[in-house]
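Part of the complex only, each chain left as placed.
All chains are identified by letter, namely A and B, in their written order; residue positions are counted from 1 within each chain.
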Amino acid sequence: TEKDGLIHGLSAQELQLLAEQCFEAKTKAYCPYSLFRVGASLLLNTSSPTTSASHIITGANVENASYPVGTCAERVAMGSAIMAGHRLGSFKAVGVSTDIADFCSPCGMCRQFLREFLGLDTPVFMFNKEGTWIVRTMGELLPLSFGPDVLPPRE
Amino acid sequence: TEKDGLIHGLSAQELQLLAEQCFEAKTKAYCPYSLFRVGASLLLNTSSPTTSASHIITGANVENASYPVGTCAERVAMGSAIMAGHRLGSFKAVGVSTDIADFCSPCGMCRQFLREFLGLDTPVFMFNKEGTWIVRTMGELLPLSFGPDVLPPRE
């Protein structure tokens, strides 16, 4: 998974930026009910090996007194990305960070939300509180998934 | 509801900006399943009577092949606002716009999501496709609602 000096397609600088930005995003979480902060970062394909923060879009979890009404970091980040005009093909990598020692993956709902816009080979980096990471592709996280191809758009 | 030249607390310029921005936001919608575009705008309390677009945060609906996994314009906008550090007390008004002749209100899920961060007297302007509007307060749209006060945060 490391070739040409790239880590799952990312330069060392890009991976560091992805990590820094999802850690920073976590500080914006509104999570008075779970006290479980999550940050997410999306690296755009327009980024270069020596990319800047302007090529990253971030999100944090936003909870609600009615728990099912809240939303997760990954979906907040992707919502902002869609608003910025990005679509399938725009994303190079995803980062997720929490405050626990384990590696925390996106919940199933977020995997489905992301899958609408990510290639199946897009890497999702999961950082623990120390900044150590594991990585899985979108397709690995949601095998046999269905997207726009299965339930075709209306027009 | 019009006193001191204000319309539900907004200057004419603020109301025009709120309208323009939720109409503009609508063009970013990803809605291949419903073909029903929705735009939302949040006016910040830091705005002045001759405010600029920088005091508005917007969102559009983002659908998913698994319909329940998608999200609405109002929640995308509020997610971005929370990421920007805004909280209860930050919001002066909400705007919602669609492509239909009727006035379309936020769905119940969005009313609950917004209620966590809006005062009960915050006005929600609903614009039809012509730009004509009706307005209701947060408290009118979700009477007898519960928020952080009923289900107290953990700490």
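Just so we're on the same page, contacts are C-beta pairs under 8 Å (C-beta built on N, C-alpha and C of every residue); 3 or more make two chains touch, one makes a residue touch a chain.
Given the structure is predicted, the values throughout are model-derived calculations rather than measurements.
Whole-complex copy count, one sequence throughout, 2 copies displayed: 4.
One rule holds in what follows: only the chains that are shown with their structure count from here on.
Against chain A, the residues of chain B that register as touching in their complex are 25, 28, 30, 32-35, 58-60, 62, 64-66, 69-71, 75-76, 78-80, 82-85, 87, 109, 112-113, 116, 146-148, 150-151, 153-155.
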